[in-house]
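Of the protein chains in this complex, all but one are displayed in their positions.
Letters A, B and C name the chains as they come in the text, with residue numbers starting at 1 for each one.
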Amino acid sequence: MAAATPSDILLCLLILSLALGVLGDANPFRGVIIFIVFGLVMALSWTRLDAPDLALAEAALGAGVIGVLFLVALRKQGEKDVSLATQRLRLNSVTIISGLLLIVFIVYLGALGVFSAWKTPGKGLVEPVYESLHLTGVSNPVTAVILNYRAYDTFLEIGVLYLVMLSVFALQPDEKAKFTSTEQYDRMLRSYARGIVPFMVLAAGYLLWAGAFRPGGAFQAGAMLGGAGILLHLSRPAMLLDMRGLVARLSLVAGFFSFCILGILAMLYGFDFLQWPSHLAKHAILTVETASTLSIGLTLTGLYASVERKLISPAIFYSGEEDNP
Amino acid sequence: MTAHLVITVVLVPILASIFTLFCGDMMRRVVCQIAGLTVLGSTCLIAYQTGHSRDVLNIVLSGWEAPLGIRLYLDGLSALLLLTTAIIAVCITFFAEAYFGVKARSGRLTFFWPLWFLVWAALNGLFLSGDVFNLYVTLEIINLAAVAMVALPRTHESLKAALNYLVIAFLGSLSYLFGVAILYTSHGTLDIQLLAELAGIDGPYILAAVLIFIGLMIKTALFPLHFWLPPAHASAPTPVSALLSGLVVTASAYMIIRLGFTVFAPLMHTPLTLLLGVLGGLAVLWGSVHALIQERVKMVVAYSTVAQLGYVFLALPVVVSGSDLAAMVWYGVLYFVICHACAKTAAFLAAGTLINVVKHDRIAQLSGAAQHWPMVFMAFGMAGVNLIGLPPSGGFIGKWLMLQAMINSGQWLLVLILIAGSLLAAGYIFRVLGIALQTSEDSRPPVPAPLQLTLTTMILAVLPLLLGVFSQLPFSLLAVGSPFGALP
Amino acid sequence: MIHSVLLILSWLMPLLLAATAIIAPRLTWKALVFAGFPGLAAVFLVPVGSSVEVPVLLLGTRFGLDQVGMGFLFLTTVIWILAAWHAKGYITTRRSSFGVYFLLAMSGNFGLILAQDMVGFYLFFALMSFASYGLVIHERTPEARYAGKVYIVLVIIGEVLIFSGMAGVGTLAGTTSFAQFGEDWVSQGRGALFFGALFLGFGIKAGALPLHVWLPLAHPAAPTPASAVLSGAMIKAGLIGWLRFLPIGDAALPGWGAIYIGIGALAFIAAALYGCMQANSKALLAYSSISKMGLMTMAVGVILVEPDSATVVIPCILVFATHHCFCKGALFLSVSINRNDVSPGLRRWLTTFLLLVPPLSLAGFALTSGEVAKTMMKVGLSASISVKALTGLAVLLAINSLLTAGLMFRFCWQRFKHSPHAHQPPGAATFLAWGTLVGIVIISPLLLVTFYPVTLGKSLSIGALWSSIWPVLVVSAIGAVLVNRSWLFVPRWPAGDMLFLYLLLTRLIEWFGRVSSRFATAVSVDFLRKLFIPPKAGYHFKSLLRQTESRLGMATVFGLVFIGLLTLSTYLLFEHI
Partner (left out) sequence: MTVALLYSITGFLLFLMGICGLIFRSSLIRRALALNITASGIFLFIVAQAYKGESALPDPVPHGLVLTGIVIGASATALMIYLIGVLRYVSPGDNDSGEEE
């Protein structure tokens, strides 16, 4: 087993201190910025741990899109933060005793965690995964795991994304957005977007294609596409698709639906549900990946758009009282 | 053939969810009915085949056998839960159709339907899952969809409740996920049956068990981690409350039983189950007492859920592996959970019907309501009979088995708690009924309760009684693939 | 085959008819009388010892007819059929609701007698108890509702007690089937808690002393036919419960036996005494029932002390129960009969005679079933108790005879003197059913002689005749003298004597909750108060609960609990292995 180098230790310390910054910084806005940095450093550590797929996903999704969502959520909110707590905690004997207890618990659990991590992990499924890799139609083992060996999980996971978008739909006010022409667009952002978005789409396509044999795949590509969408939205909100429109809906369910259809087809031809016969596996995987990329990209854009629409300036988009039919 | 049938149960609601996203009002109703009845039919067939062949079924997915791929696992327990879920779900579908009425024909409420079918699919997937990670994914779908549905009324209260629920459920799933990860790293598999064969008590195993149990305790709202449940269940629209209290918590309770008696069977009769039992007892008392002091019917029913879920944990300390007691607890708890699902749904639907006609559910102002809407209160009373645990309800049979196990092992405190819980349950049920049964001089002609609402409520209220009277069939189904064989 | 069908149909028939009411309420009402016929047929056609297994019901249930069951089924079916007949003339309002509750309670009553295992018994017992709530509140008057409230609270407490007692006994005995009850489990000495639960649980139904408070409230409130079955048949269900669940004849439980005898004796005397003070005829009859049930409780106690006496005493209980059932049924039904409604002449004289028979029988007048039953009870009990106790028994019986005679005198006086005209004359069915029942009371000495090993000789002896006649004579003489001195004769004590104790208890619990929460907060000033109560909150119990609940919902507390549970359970498990 490889011994940890000083750079490993440094990286770990960096991660921990960044986490402390995220949680402890008095300014929530700065906390979110630190969170994005934290996500990037996490991606770094995953590259260190031989998990480049995750590094990509984390950078694009965790740090990228989610970070932006956090930023948007805080932008107009400023220093004032929404809190559910009705009673504030005061320093008294109860809190002191609880704090002491908490420290004892944490120390104990930390020791336990160390103890449990110390046990050399079992061999896992490395061998069987690589043994059957040639039957899966892809050479990237992670893609093989998520889209072939455990395709059912991924199918449901795409369902989670679909579900989040559904939830956003279900909570939106009933009126259609009304755009006003007074909105000033940032010209620079616009031209920047015009230049960069095609490249991002191209990059997403590459990530999708590359997922078969090297790090990448639907989630990373989808996140990239989502980023492009967000950029587009930032520069020209008026271009925003009506997310409840038919085309948008169709693209939203594309990933989920293609999984269903291919799964059913497999069953109709006498295979198991979601089983790809080895000579068709590559095509099948590429099909669902493409559809999923589209869905993921659109979902992320839609999420951003709806969060922003709600949070930034409702007064611009809605005439009159909000939410009152 | 059965494999296809089993997949259907997951796929049809998913397809229904996708289709309802595109359909107009008329078409949507047709899709709802077709999907609902198809799943009901399929589950009936599955239950019949399972009971008939008396054989458990492992369904390989993606063509990869267990450690590498994911298996679905169908035994009597899964089949019975699928069937119960299907019946409850069809009733909720028809109820919601009438309850939302015109409001749901356009606008954002139409998105209730895709969400709802997704939850149903995930529930079926969860009951069929034979893989701990797959359980996590399905549970996550259920929870996120539940959160969105709690927030549906878009009132301040419901949004707060949904957010609280989301934070807590997220923490619960993370805890569960951590446990699963530890299990995988030490055993190299995620398949429940394989894990059950491999499991031996050591450090990581204990840590995994604790993390998984605590995660599930949060989701099952075990005292003192329960506070999120009553506001969430009470502030949601009624079909959602019913679905949450009837099915969603049943899913996590099911996971506790499933994992507790397979992967974590060696941990039974250890201090862990003792702790769970103590907390379960506290939940029974705490939930019941709170149900007694609530001012709204839905809050009473929601707190009753906290109390009733306590019973799931209450009986665990008496489980000594390999003995008759374990079998009694296993059967008793499962039967209790299944009947509770029906009765609780019925109780919420009754409350919802009331809200539909009276426009509120404040207990103090319900005086004399029973003479205007006798069927609603009859349904509530019948559901109450099950919640109290009186015969001939299935709740009685579940409690009876649990009680016998407790007495056999000499756990007197548990016996007392179970009895006190029953008395308190009688208290909060009859408190509502008592006020409703008073005579009132209010002679305004009552708004009749819509038939569709009353009928679905009634069906679900009768179901636990039927389950109590004709318990042999479900028990024989449960025995298929049970870790203990037939009921002693 | 026919036996099995009859055993099932006896309880299924009323149930089915009750269900029919949803579709055809008129049909149900028409068929009310016939609902009990399969049960009655079972009494005569099904031989003792036959049974039938119904595996689909509950956890597998068994119905059968044994000696005890046969005796109780006979009296139960007869009284239910006649009450149904009477009801058809008597009930004019809310017929379908009355019919459904009546049939459900009937089904429960028949089923519990036939059930041969605990779970089945419990099911039917609960069905009967809850259905009779509908009978009690039938009139929907405030009094009826109050009686119903008291009744339902006691029923629920009783159900839970019986449930726990039953689970305990079933677990200790290792079986839920009555037939397989052994004796060995009692000797393990672990059952005290359960026997207590069973005594109280069934005691509520049987009107055992501190638990009888619902009876004097429910009987006057319920319609007459319902009171008749409540007092005639359903009150015996508690007795059957004791006979079924206790190790009757198998093992001695001297401690419990003493309690049964003590409570029974107290009820035997005190209830009769208190009954004499009642102004309401039905409340008076209710107290008389409590008193008579006291004698049967004593008999159960004797068996518990001396298990060998079971073979002698159980027939005595059966005879006494039969006598009491018919007699009390006839008395209750006669409340709705008014002598003055009948045209003067022979028919009025006949009515008067018929009205006089049940009171005389209950008072144990010579040549009535009361005398036969009492004598038999006396003989049966004296065979198994000591001489000293025998003297006590004789004294008790004598006192009770006097009191019962007083009760009956007052009852008759009220019936003949103060009974008002009915608003509308009751239907013919009311008269006929009552007349039939009185007829049965008249011939019941012969019936008892036919069915049970009753020695008529003993009760026909001069001594016995005299001892059955003198109390009636004495009381009648005293009564006749005092009857117009209302200051002495008519103290009116409220029905439900000890109810105030229960109310006091509730107040006490409430008070205790208030005080204890105040106490807790006052004593543990700093820690507890800060944990549970924010400043300025009241010390009320409810607000304490609510505050604690909202505290649990705070993220801080929740997180602490989460981490605490995590730590605690891992610690416990690591300690364990």
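Everything below uses one rule, namely that a contact is a pair of C-beta atoms (placed from the backbone, for glycine too) under 8 Å apart; a residue touches a chain by one contact, two chains touch by 3 or more.
Quick caveat, the model's predicted, so the values are computed rather than measured.
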item	value
Chain not shown, its touching partners among those shown	A, B, C
Options A:20, A:202, A:247 or A:265, residue touching the unrepresented chain	A:20
Contact set of chain A toward the excluded chain (per top definition)	1-5, 8-9, 12, 15-16, 19-20, 22-23, 28, 31-32, 35, 38-39, 42, 45-46, 48-51, 53-54, 57-58, 61-62, 65-66, 69-70, 72-74, 77, 81-85, 88, 102, 106, 109-110, 113-114, 117-118, 121, 124-126, 129-130, 141-142, 144-146, 149-150, 153-154, 157, 160-161, 163-164, 167-168, 171, 219, 303, 306-307, 310-311, 314, 322-325
In chain C, positions touching the absent partner	555-556, 558-560, 562-563
Chain B residues that touch the omitted chain in the full complex	103, 109, 133, 137, 140, 144, 147-148, 151-157, 159-160, 162-163, 166-167, 170-171, 173-174, 177-178, 180-181, 184-185, 235, 237-238, 355, 359-361
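The rule is simple: only the chains that are shown with their structure count from here on.
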item	value
Rounded Å distance, chain A centre to chain C centre (Cα mean)	69
Euclidean distance of C-alpha centroids - chain A vs chain B, Å	30
Shared interface positions of chain A, touching two or more other chains	84, 112
Residues of chain C touching at least two other chains	550, 555, 566, 570, 574
Of chain C, residues touching chain B in the complex	55-60, 119, 122-123, 126-127, 130, 140, 145, 149, 152, 156-157, 159-160, 163-164, 167-168, 170-172, 193, 542, 545-546, 549-550, 552-553, 555, 558, 561-562, 565-566, 568-570, 572-577
Contact set on chain A toward chain B in their complex	84, 112-113, 115-116, 119, 121-125, 128-129, 132, 148-153, 156-157, 159-160, 162-164, 166-167, 169-174, 246, 249, 253, 256-257, 260, 263-264, 267, 271-276, 323
Residue numbers on chain B that touch chain A, as the complex places them	3-4, 7, 11, 14-15, 18, 21-22, 59-64, 67-70, 106-109, 111-112, 114-115, 118, 121-122, 125, 133-134, 137-138, 140-141, 144-145, 147-149, 151-152, 154, 160, 163-164, 182, 184-189, 202-204, 207
